[in-house]
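Here the complex is missing one protein chain, while the rest keep their positions.
Letters A, B and C mark the chains as written, and numbering starts fresh at 1 in each.
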Amino acid sequence: MRVLRYVGKRLIFIVPQLFGIILVSFFLVKLIPGDPAVLMLGPFATEEQLEKLRAGMGLQGTVLDQFWIYLTNLVQGDLGTSWQTTQPVLLDLFQRFPATLELITLALLLALVIGIPLGVAAAYFKRSIIKKFSDYYGLLAGALPDFWLGLVLIFFFYTMLDWVPAPLGRLDIALIPPPTVTNFLLIDSVIAGDWQALWSALGRLILPVVTLGVINAGPILKMTQSTMERMLESDFIRYAETCGLPRSVVIRRALRNSLPSIVTIISVLYGFLIGGAVLVEIVFSWGGAGQYAVQGVLNADINPVLGFVLFSAIFSLVIYLIVDLIYFAIDPRIRS
Amino acid sequence: MQSANEPALDPGEAGALGASAAGRRWTRLKFQLRFLLAVLRARPMFALGYFIVLTIIILGVFAPLIAPYPPETANPEDFLQLPSGRHLLGTDATGMDIFTRIIYAPRIDLTIAIAGTVISAVVGSLIGALVGYYQEMRGIRAFFAGFVMRAADVLQAFPVFVFAIALVAIFGQSLQSIIAAIAFVNTPIYLRLMRSQVLAIRNMRYVEASYVSGASDVAIMLRHIIPNSLGPILSQLSVNIGWSVLLTAALSFVGAGVVAPTPEWGSMIAVGFQSIITGQWWPSVFPGIALAVTVFGFALVGASVEVLADPSRRRALGGTLRQKPSGAA
Amino acid sequence: MTKDNDSGWLPDRRAVLKGGAALAGAAAVPGALKMREAQAASPAGTMVIAAPATPQSLDSEYDVSLGTFETVAACYDSIVEFEKIPDSTVPSAQREDIKDYPDRPGRVSMRGKLAESWEIDQGSKWVRFKLREGVKSHDGNELTADDVVWTWHRKLALGAIGGFYCNTIDLRRPEQVKAESKYVVSINLDNPNPLLLKLQPNLYNPIYDSKKCKEMATADDPWAKKYIENNVAGFGPYRIEQLVRGQQAVFKGRDDYYGGKPKMHTVIFKEVPTSANRAQLLQGGAVDIAQYLQPLELITLKKSEGVAIDTVPATFMLWIELNAKIPPFDKVDVRRAMNFAFPMEQVVKTVFQNIAYPLNGAMPDLYPGFNGSYFEYKQDFAKAKELLKAAGMADGFETTLAYNAGDPVQEPTAILYQSALKEIGVKLVLKKVPAATFYNNVSERKQPMIFYYDSPWCPDPGYSMNLYFHSKSFINYSNYANAKVDELIDGAAKTADMDVRLKNMDEAQKIIMAEAPWTFGVFTNYSMARRADIKGWTYYTSNNIRFQDFYREA
Partner (left out) sequence: MNPQPAQSEALRGGEQPVSAGQVLRIHGLSVSYPVYGQEPVKAIRDLDLGVRPGEILGLVGESGSGKTTLARAIMGLLARPGRIDGGAVNFDGRDMRALSEEALRAIRGRDIAMIIPNPRGELDPLLTVGRQIAAVARAHLNITRAKAEELALEMLRAVQIPDPKRRFNAYPHELSGGMAQRVVIAMSLVCSPKFIISDDATSGLDVTVQAQVLDLLRALVRDKRTAMMFITRDIGITAHFCDRVAVIYAGEIVELAPTGRFFENPMHPYSVMLLAAFAHNPKLREKWHKPLASLIRSQGKACEYATRCVHVEPQCNATHPELRELEPGHFVRCFVPVLRPA
């Protein structure tokens, strides 16, 4: 019950926030020069045809009218059509969002696997080589451009060593993708029992996941390290030490108390990466959501941009909600 | 904890050098220098950071004197040359010298990053200070402050990168619009930072005291609030400059940044990207290293500022430099 | 680096799976740890093509995007086609015989496709086609004269690209296209037109299955635009099995195609936007054909085993539009100066690796009537400066050159040009335009200078000159206007007398070359990059491939 009230309180804020996001993004994207109608119909279109298309796309009247049209369509689940793919944006996003999510989820898992143990070790062994290493790692990971790291990895592991498949999207070109259920290739290929597709998808995930994982382990490492340091200095951990609790218990307690900060940084990274992974997506021809949005911006294709912003905002909000629930589960102080 | 560079805390030297103002200033300077050196010795990474940043800036400023070739002139005779004595880091597809272009690049990258970040810091801090100052009051100003915070929420909910590209697309592809885009996406960071600083400082007793004694809002802000919140802002600034360099490069990488053939690390990587698969790695690898080293340098400087601006951490670092051994008082 | 076909990769896979996910760092056994997928050769009847883009709209009335014409060529048939002859430079390749044959009807060497035979008026005022009987469309409808009539009526009604073609042959009224009987159709013009027959094989003139189209039409959309945009309704050898824009299109050969089922019964047309990636895929054997590769990649690939690269003379031309409506390009001297400053030799050598050669005329040099002797623009800065001075711009000026981000040769060419122009005091600002909106930028004609890469698809001098230089042409993107040139082109369009036409066009070329509405770039040739076992390639004047030509050598 408490959980429901807790979640409900947060949900109340989501609607106005989403509205604000749609409002701002709509007017922002409207400012991007370029007439989608002209782009869609090509240079041979007559003015009459253009007018008709604009009307069909809800591009008539004042910007406010257009916004109203967009909103009414949105409520009906219609995000418009992309002139580039000539498909409904909703359909496009349903294909592309999972591609990005699959990538960044695995990348963040890798980042966690690198960042948390390293951060804990660096915080606990303050004078060790691990601490030095983590200090450098944290700074360097923040300094490396992810798209460049991707290129270098491609150069080494594909061009030179030929260990990994070509950086060309999510699946071997010659393979027929497993039937679409979730659009998460890993899941779909498991559902279909298509091990060849699963294998191919995994192989193609390695480099981009490593690229993003290695870089995003930086902030997670830093946050883990600093929070753990603070926790290890805290009174209750010192007291646990004076009580002679085993090292593993002490570390576990400190880590448990550090979890809220770590979860927060992960959620921030998660939200950021939906759009932030776009460069890596480009490098690996991933066909993800960020790429879709960037192409939209560059080509005055408004609906994909709006759809993407909306999707990622909703996604971020869902993530934050989950984070709140995690806090709720971890911390008894919030529960009461 | 008193700040470490207060000369009064160094009675031995201050006394020895006499009371003249110049002497005191000299003492203070000497003390600060020595403190800096001590800090740098204790944390050599900081020294590395300052060294990197200074080197990059010097290279950029004196690029015309250092660079062996013109930065934007194609030399088709020498295209895609491997690194050699003649071309230190090789040449790109149009035969431009990569070393030359790398040392010219900070001119653009740092200009954009520093200008964008400083603008965002100034604007963000000002708004943040106002919001923080008025938020807990009543009336229209508090309402407005709340509104600004909600607006910042909405802006920050945007995917940063897409937002930046959209801004560049709107304003057109020019230096100014890239700076504007970077300033825009960074502003909420400073807004929040400053606001939380102000909220903390505002409730301190000495500020309340000024308030009660009838000092004007402006005076309180100028005298107490802004000076006291500079440390975190400065530290954030340096880290942020590095981050903005990355963002600039990223914008160029997708084609929404600087215009070719302007030497800029990101666009150099983007151009070189084409040839990395056919084995010509140098046009994109070297600019990437330059970029990473620069951001690394700024991150180190940011870390040092963070430590130096925080009295307790500064003390931990520099130790009790202030506690000079001296004879019985 | 071994590019073996990894047939024994299954045991490896198990080994890797056992080794767990941490294999990125496992440097110990590099050979065994290949995560690459099996790049086994495609099955004999399957062909995989790496293309820069999948088709956008499939309606050739509106769309000119990459991939659309591969689709149109595979799924639709035209009424007639040019005869094929072996290419003179690459004997294994075929090409269209586009020469002028004064003694043949319509002066062309053609054969029937959907038509069995045809009759043409001496003066090219009318043509009558006898259609093949029993030809079935994708939807099983039989080809009749009505399909041809509907096709042309659609062009007239929609008035976009098809409208242009109607104009070109001066077809004005629907009743000019007439079903004489179930299998006989005629086109009757008011005036003689030399292009009446020559235009029929053009890819823009596919014949639609009118029955299906009428079924799909609605009151709002009487010409089935919606349907044709996403589906095919014609009589060609392939149908579309799948189209995921931005990813891939899959084509299947038709069993009931009147010409027999194509040998490549499955064609996968895959979008791979980066040319370097396409090259890599071809080299590894993952694809059979890689389209639009960069010169440097072609050179690299030539050394690869199992890859065949052939380059044949083609109609492709790369030039820069000098917008005559935007100063200072309204001045002929300035335009000429721009040409004298162009670093032709360097562009050909470094950007094109000598795969291209100078564009020394105003139309493809393969076409009848081409005259390359009017080209005088060898790089000469002194001359260029002199011309600028004459134009009153001795101090130079600043202007913008827009180029296509999607075409990797344009940026380096632009940079070389920029460096060269500095020599004559002209400051060139480069503007990178995303591939998707590039064509829009070209057609808007608002850029002072913009690259354009094109070829006229009808092997006729009059057609070609009209396209780019007639002041009323819709693709005269340089805004060039010269009354005399217009008159010469109009004259050539209204007569079937080839001698008069050639004379007219020669004079027009002379004027145009002197007035330089473009910065003349290069003929890029056409390079076909494919696996060595892929045979049957035919070069078309339209510079695209037709899947039905190919087969895999056992």
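Throughout what follows, contacts are C-beta pairs under 8 Å (C-beta built on N, C-alpha and C of every residue); 3 or more make two chains touch, one makes a residue touch a chain.
Please read these numbers as outputs of a predicted model, since none were measured by experiment.
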item: Selected from A:D35, A:E51, A:D135 or A:D331 as touching the chain missing from the view; value: A:D331
item: Missing-partner contacts on subunit A, residue numbers; value: 126, 234-236, 238-247, 249, 253, 256-257, 330-333, 336
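Rule of thumb we're sticking to: only the chains that are shown with their structure count from here on.
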item: Inter-centroid spacing, subunit C versus subunit B (mean Cα positions, whole Å); value: 50
item: Between subunit C and subunit A, distance of the C-alpha-averaged centres to the nearest whole Å; value: 39
item: Distance from the mean Cα position of subunit B to that of subunit A, given in whole angstrom; value: 26
item: Overlap residues in subunit B, where contacts from two or more other chains coincide; value: 255, 273, 276-277, 279
item: For subunit C, residues contacting two or more additional chains; value: 274, 277, 280, 434
item: List of subunit C residues in touch with subunit B within their complex; value: 274-277, 279-280, 294, 296-297, 300, 343, 346-347, 349-351, 405, 408, 411-412, 414-416, 418-419, 422, 429-432, 434
item: Subunit B residues within the subunit C interface of the complex; value: 72-77, 79-80, 93-96, 173, 255, 259-261, 271, 273-279
item: List of subunit A residues in touch with subunit B within their complex; value: 17, 20-21, 24-25, 28-29, 31-33, 135-136, 139-140, 142-145, 147-149, 151-152, 154-155, 158-159, 272, 274-276, 278-279, 282-283, 290, 293-294, 297-298, 300, 305, 308-309, 312-313, 316-317
